[in-house]
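One structure, pasted below without further comment.
What follows is subunit A.
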Amino acid sequence: MHETRHQFHESLRALEAQALDGLDLVIQQLDRSLESLSYQDVELAGMVVADDDRIDGRYLEVHQGILSLLARQAPVAGDLRIVAALLHVIRCVERMGDQCVNIAKLVPLSGYETPKDKDILDAIERMGRLARSQVSQAKQAFAGRNVELAQDLVRQDTEINRLNREIFRRAVEIGDNLDLREWAMFMILVARCLERVGDNTVDIAEQTVFVVTGLFREFADASNPPETAPTP
Partner candidate 1 sequence: MNTPDTTSKEQTDMSTAGGLPPERPQEAPAAASTAAVSAKAGHAVRLQDLNAFYGSQHAIKDVSIDFPPNEVTALIGPSGSGKSTVVRCINRMHEEIPGARATGSVKLDELDVYAPGVDVTAVRRLIGMVFQKPNPFPTMSIFDNVAAGLRLTGTKNKDLKDLVNRSLQAVGLWDEVKDRLNSPGIGLSGGQQQRLCIARTVAIEPEVILMDEPASALDPISTLKIEELIDELKERYTIVIVTHNMQQAARVANSTVFMLEGEVIEHDETNKIFTNPSDERTERYVTGKFG
Partner candidate 2 sequence: MSSITASSLPQISARRRVTDKVMRGSLLGGTILALIPLVLILFYLVKRGLSGWSQSGFFTSDPTGSFFGNPGGIRSAIVGSIEMVLLASVIAIPVGIGVALYLTEYGKQSWFANTVRYFVDVMTGVPSIMFGLFIYIVLVTGHVGGGFTAWKGSIALSLLMIPIVVRSAEVVLLLVPSSLREAALALGAPRWRVIGKVVLPTAAPGLVTGSLLAVARGMGETAPLLFTVTAAFGLTLNLGTLMNSLPVQIYTDIQSPRAEIVNRAWGAGLTLVLIVLLLNIIARFIASRSRRA
């Protein structure tokens, strides 16, 4: 059947692309903030902070686009769910951007020639890789309306949470060296930022399931530890 409301559906697709491309920006920021952390690159960290404006701008654009679509096109059913989900998604994008900025801000504070703990560093590195892959997977799942992929994100997120707890435990047991202890505190903060990034990708996964099924099902997060794997 010939598709009516062609313009509207085109606009909706474009809006979705805009929102999801924000996730690419997040990945970029994530990479750079972690790089600046591992190389103590203050300049790079500064760039991350400045570039957050792009993500904020993206947020405003998508938000305005959504308002416009709601006012002018009165979307219903599946279209309405997409629009509502995009509001959540772009919020998550903005928050993840803020977390990257938080990481970048910790770089100058954590000192230059400080002693470092290898275990903690490894864990942070692993968390960083996981967070990155989660963001990428969230984008894939939403764009592809892939419920299985969305649910898999929850599994990955449990790993990030576990790493977060491990870093905390390790930092508590780090010893008496003042400089080391201070560094470890900063690493806890970094870990928390990465853990929040993971939570946001789980939010996007929930939105994916909502768009597809029309049901909103809160997946396990920090306030909701799972007893068993969530079922649709």
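How were these picked? Simply put, all candidates are chains of the complex that A comes from, given by their letters.
As a convention for this text, a residue touches a chain if its C-beta (ideal position, glycine included) is under 8 Å from a C-beta of that chain, and two chains touch if they have at least 3 such contacts; residues count from 1.
Here the structure is a predicted model, which is why all the values come from computation and not from measurement.
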Options 1 or 2 - which one, within this complex, touches subunit A: 1
Contact set on subunit A toward candidate 1 in their complex: 1-5, 8-9, 74-81, 213-215
